[in-house]
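Yeah, one chain of the complex is gone here, protein chain that is, but the others are all in their spots.
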Amino acid sequence: MIRAETKIRVRYGETDQMGYAYYGVYAQYYEVGRVEAMRLLGFSYKEVEARGILMPVIDYSITYKKPAFYDDEITVVTLIKEIPRSVKIVFDYECYNAANELLNTGKVTLVFIDKEKNKPVAAPDWFLKGIQPHFH
Amino acid sequence: MIRAETKIRVRYGETDQMGYAYYGVYAQYYEVGRVEAMRLLGFSYKEVEARGILMPVIDYSITYKKPAFYDDEITVVTLIKEIPRSVKIVFDYECYNAANELLNTGKVTLVFIDKEKNKPVAAPDWFLKGIQPHFH
Amino acid sequence: MIRAETKIRVRYGETDQMGYAYYGVYAQYYEVGRVEAMRLLGFSYKEVEARGILMPVIDYSITYKKPAFYDDEITVVTLIKEIPRSVKIVFDYECYNAANELLNTGKVTLVFIDKEKNKPVAAPDWFLKGIQPHFH
Partner (left out) sequence: MIRAETKIRVRYGETDQMGYAYYGVYAQYYEVGRVEAMRLLGFSYKEVEARGILMPVIDYSITYKKPAFYDDEITVVTLIKEIPRSVKIVFDYECYNAANELLNTGKVTLVFIDKEKNKPVAAPDWFLKGIQPHFH
């Protein structure tokens, strides 16, 4: 399993008039967490695109337990629980505040797309080589 | 059933370097659709808050079929399929592009919160009065 | 002179915990106004990029007089006061709320960039042809 922890501080512009971090902002927080998880595989998402693979999101779900507030430091825990065996990869999420309270949980599924052909493809070998050492 | 259609044009700042409308931007589009659906009930979401009710999102899921692009005019179809019978209300979504292709489908669940007590409450009577005429 | 009016409604996700439309959101509102102004020239900004010209912003300033609030309908007035005579074009802005109160004024300067050469270029002829009929 791959597990990455990322700290993100809630920006003023990310709050809404309820005083909460806007429910839509977690898509960005999860994206940041995903990037950190991928760095553990030995490459950045930037390099993934440079190698001709795009990874658009095809499914995203999030369940909110508690709000985050302005200036809160949030810990985004990003998990890859399984080696991708098809054209898809799944990231699981948990967000915590500084008091270690669970704020939300979520799941994001991305698909590997060959940029040239604009078609889904199986996870590339170099991607799998990065991920396999983490799974025993 | 309640059904609202809202037209939204993709802004440049909402695209990402893939050239897609960023996956996180639909939370805002859905919110705009929700507001339009609620206007059909005879009040704005602004008035809901003014009457002491907050409606934070507690669950959000979206499945992406096709991307939207810069300057595309998107139709957000927002549906309330059931009268809320508890502290929650569910909105269903479908997004289409100008060629009437389905871009994504989603579901957002909100909870009624009494602002003063900061506690979940059943849907207020005035809310139900607005919604009931649409369900026969 | 070119003058375009665009109506934009403030989204919930665009407010901050002060209850104001976040000061950073006007960059998007101005961008939307700019696109509408350019439609008056006979082409969309999307077509400009398709013809090999990028128009990044090189200067942006805004002075805020009054805040906008959630669900307010804002009128963005976008002006092109001069035919571009170099590699730059200037857009002037005024934003009003529904009570016709001036919310802010601003100015955005963009530069014409040849996408292939990645260099500034003079405003293309087809761009000038679109703009000239509006100036007598």
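Letters A, B and C mark the chains as written, and numbering starts fresh at 1 in each.
The rule is simple: a residue touches a chain if its C-beta (ideal position, glycine included) is under 8 Å from a C-beta of that chain, and two chains touch if they have at least 3 such contacts.
Predicted, not measured: the structure shown is a model, and the values here were computed from it.
J.: Determine which one of A:Lys46, A:Lys65, A:Lys81 or A:Lys119 touches the chain that has been left out.
T.: Hidden-chain contact among the options goes to A:Lys46.
J.: Using the definition of touch stated at the top, determine which of C:Asp59, C:Glu73 or C:Glu101 touches the missing chain.
T.: C:Asp59
J.: On subunit C, where is the contact patch with the chain that was removed from view?
T.: Residues of subunit C in touch with the missing chain: 17-18, 20, 22-25, 27-28, 31, 49, 54, 56-64, 67.
J.: What subunit A residues would touch the chain not displayed?
T.: 9, 11-14, 27-28, 31-32, 35, 44-46, 70-71
J.: Spell out, residue by residue, where the missing chain touches subunit B.
T.: The list for subunit B reads 12-13, 15-19, 22-25, 70.
Operating definition for what follows: only the chains that are shown with their structure count from here on.
J.: For which chain is the distance between its Cα centroid and the global protein Cα centroid smallest?
T.: Ranked by how close its C-alpha centre lies to the overall one, first comes B.
J.: At the subunit B/subunit C interface, shared numbers over all numbers used: above half (same) or below half (different)?
T.: Subunit B and subunit C contact each other through largely matching residue numbers.
J.: If you average the CA atoms of subunit A and of subunit B, how many Å lie between those two points?
T.: Here the centre of subunit B sits 24 Å away from the centre of subunit A.
J.: Measuring centre to centre with CA averages, how many angstrom lie between subunit B and subunit C?
T.: From the centre of subunit B to the centre of subunit C is 28 Å.
J.: Counting only residues that touch at least 2 other chains, which ones in subunit C make the list?
T.: 12-13, 70
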